[in-house]
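Have a look at the structure below, then the notes.
Missing here is one protein chain; the remaining ones are kept as they sit in the complex.
Moving on to subunit A:
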């Protein structure tokens, strides 16, 4: 047998012995962690550690040890051990992040929260209390029997964790009307770089707000109190197709100007629809240059239908063709299509560089067209999709590192980032800065603002132990790192 039955699992819901590769901890940190936390919570063999050096975008350094904490107390002990050993700590949820946030840039400790999955729903308060490792979708699943939902809905919601969502301030299609993760946080608990536990509300200084979106560089979030809300009674869905991406962006601007507040406004360009069609075969219009997927919702059916009509008219005026989803099943299929875009792109090229820009809605048509032009000129496949209602776009450069030069990819990514900045936009809407967009931070922020961010970081993590190499560029002028 390949494991010793002494090592019993603690995964909630499982009483199976926790199988472990054999072998003794082969470095002092792993040995110390094993001593204080016990063998089932510490991964130390090479095959185990190797699997904690990547997220959905890139690979980094193999950690010295991985801790799978089951409680805040475990996190405290792990942080203290890492501090004593003088090594950095990277927090990790499901590693579905798209900016390299959970990737260790230096050897150290990875804290993976996937076993901290305690979740309680308090319907009378319209609140849920979730440990960091709770999978996003399960909050809504637990709340639904009480007539409530948890609205933040990143496309990765079946996989990603609340801790990771908080780390990235994740958004989703619903964020146009309902807001992003940070808007649903009433309070949170975190462990700081010294191993102290803090319980934050959002009063006085909104320190919770500071932790949200900080990508594990200011503290390790162990629990959060989340706001729940009743789902809208009615939802209506439509799909509009356009000859060209700019038209699609125009339709969005028109619809919003006309006063519609759709729940979701998502767009995908032709390459996206085709990648999804290859996977799901839903009958999406393969020859459209861009499609727009819209939900209107609310508790009053007339208003919901009225809004759908407004959007429909805007789409037609911009030159689009409109199809209404006739049934709930049809609507669900369309949304599944949208959620599958990003991974389905893997069918085109094995690697991608993912942008996450946000621009003012008024300049959307121009920005989308400029990026299209840049992509066509580069010869690299560039696809665009995103929560277009917010002006949040995800231009993705697809490439095969064996055929296409990383320099060209990087140069194009930079050019796209500059398009956003030039039009008054920002580098990240929801996926974070991580390692991928870190080199562009100097162009995005003036030096005074950057200095303020550095001061905050220093105040909470003076020794720079929490997720080094992320968000803030090094103090001295650095050369651009390649993905």
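By definition in this document, a residue touches a chain if its C-beta (ideal position, glycine included) is under 8 Å from a C-beta of that chain, and two chains touch if they have at least 3 such contacts; residues count from 1.
Heads up, the rule we're going with is that contacts and distances are computed from a predicted model.
Chosen from "Glycolate oxidase iron-sulfur subunit", "Type I-MYXAN CRISPR-associated protein Cas5/Cmx5/DevS", "Branched-chain amino acid ABC transporter permease" or "NADH-quinone oxidoreductase subunit B", the protein name that UniProt gives for the omitted chain reads "Glycolate oxidase iron-sulfur subunit". Residue-wise, the contact with the chain that is not shown comes from A:114, picked out of A:114, A:237, A:253 or A:270. Within the set A:94, A:211, A:290 or A:357, the residue that contacts the chain not displayed is A:94. Taking the complete complex into account, A:350 is the one of A:350, A:379, A:424 or A:451 that touches the chain left out. Residues of subunit A that touch the chain left out of view are 2-3, 5, 9, 11, 13-22, 43, 45-48, 50-52, 54-56, 68, 94-96, 112, 114-115, 117, 133, 135, 156, 158-160, 276, 278-279, 340, 342-347, 350-352, 401-402.
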